[in-house]
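The structure appears right after this line, and notes come after that.
The excerpt is restricted to a subset of chains, each kept in its original location.
Chain nomenclature is as follows: A and B, assigned in order of appearance, with residue numbering initiated at 1 for each chain independently.
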């Protein structure tokens, strides 16, 4: 009997099934440094212990998106090793900052299943939660992936279950780190003067900077999160000899590029929705633009919330274009991410 | 008089000579992060402080093979700067875990010398030992390299001395980290259910995953260990303009790939033998398979030992093929490594 994992197929999942993901991971200052080398990130809260302390935190947390990657990576062997496509995210909430030294584990519950119309694969919905070493939940999100069937001829074993997912995380569900306090926020150190009141719903920002992706970089990133999906690493896996770039790599690039115009978006509080609209490959040059979708106040001192859509696009894409007339993403759009950030009031 | 080192030649070595290698190196969480980014490694003991503590260790040690690379790197300026080939390893024993914060030094003794038949070079055998800051030996191994002669016309100055090296490290010589205890081992967190009893001698495992090597990655890895051999870094050094990949890079790739099927092989206890059968270059896609060569019990609670042969091959190599009819390694074989690992009983 083989000892290796071939990953699960659509038939292996059942609604309500609990998946306890393996390989706990202690996150360190080393991970932060590699992350900084991989992305042009400059958010002050995740860059400086001193800045973080001035904002009421005990020290600088790692980037929220980096914590997301660690948790996501744990789920790959159990959820998406045989995935045809990573279809979307919803109901993502960041529940507690992750600090260097924290050890993260992850678990998922299968919350939905639906066979595709051609019968060759099915969509699996999971709700994943990451925990630190004290058992505290640090983040949770739903994602759904298209997974191959082991036996394409077999009929669907279960009636379809499609979970009802919120179109956005409600403002009352945004978790602000307990001691976060932006009342003495230093805009000069943070890099931009724009506070919550300066952003208006509907406003759009072109983040100006762009970065060209290298094979070595996306593989370093993907391995850092112990994400094992073959398609990212093995140039012989696909017929075209191309390595598909982990969608999270593009999320981190877009988040880092968004600094230019959103430098004060120090905390990612929620992911409302996310789509990897088109695959990215080495050699692509990536830019990003954002739109302010909504604004809200929080109870925390000096802390406001902005709902942002950030769109990562290939260089040369027309400004602020996202969907075609049929409502489908344009070919130049790589990522369409709808999320809440916390900014100083 | 020149102040730079051109490296030693065959004539510079004598049996019994002691080489104290330079540049002590403090190993940190940063090194662990870079290692994780370079290799698809997921062994829980080297990934999580919490998991390591549950196994009786004070915290998560760095990967045994990473400690090997640090020590190996120290020896390069004194042993292999003018090496034509790194011929083999034997009698490798890991004597104590290395933790972030430890400072490693290394020393070697020349234990054998033999001029090659054509008189242009010679084989140098050394026994190398790495030490931590308390003077405790952390690992030891023998390797032999083919080194150029300074003067190919000069006769051999010494009679040949070929050391008698054990074909494998004896079970009684396997060092188990003092406090290691696998009696409460969490197979779910580790990623696979297979324990010592599940492996049978002769069993073979195809590790499934593969990774394509990039120039930037093997150079980052090789520099991380302060390994200075020109042939890895300088595209103008060889006539064919190719940079030869440090053999240790392939060892770490193979070890990381072996997770899929050997996820519970948490500790590398010994290296019985190792051969870099063919050179690797950027662009090669590397896979690996393993064979269980032997099994043994240890006195440590819940800790068993497996003797494993892991073979790294280029993508497309026939399954489990290693030697040709003449007993020589096939052209697709990059690494043939025979080693002992510690697994839960």
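In this section, a contact is a pair of C-beta atoms (placed from the backbone, for glycine too) under 8 Å apart; a residue touches a chain by one contact, two chains touch by 3 or more.
Here the structure is a predicted model, which is why all the values come from computation and not from measurement.
S.K.: Let me spell it out: one sequence, repeated, and 2 copies placed. What is the copy number of the whole complex?
M.R.: If we count all chains in the complex, we get 3 identical copies.
Convention: only the chains that are shown with their structure count from here on.
S.K.: From the mean C-alpha coordinate of chain A to that of chain B, what's the distance rounded to whole Å?
M.R.: Chain centroid spacing, chain A to chain B, equals 36 Å.
S.K.: If we count contacts the way the header does, which residues on chain B are in touch with chain A in the complex?
M.R.: 28-34, 36-42, 44, 47-51, 60, 188-192, 194, 198, 205-212, 214-217, 220, 260-263, 285, 315-316
S.K.: Can you list the chain A residues touching chain B in their complex?
M.R.: Residues in contact with chain B: 2-6, 20, 22-26, 28-31, 33-34, 77, 100-101, 103, 105, 133, 214-217, 219-221, 223-224, 226, 228, 230, 233-237, 243.
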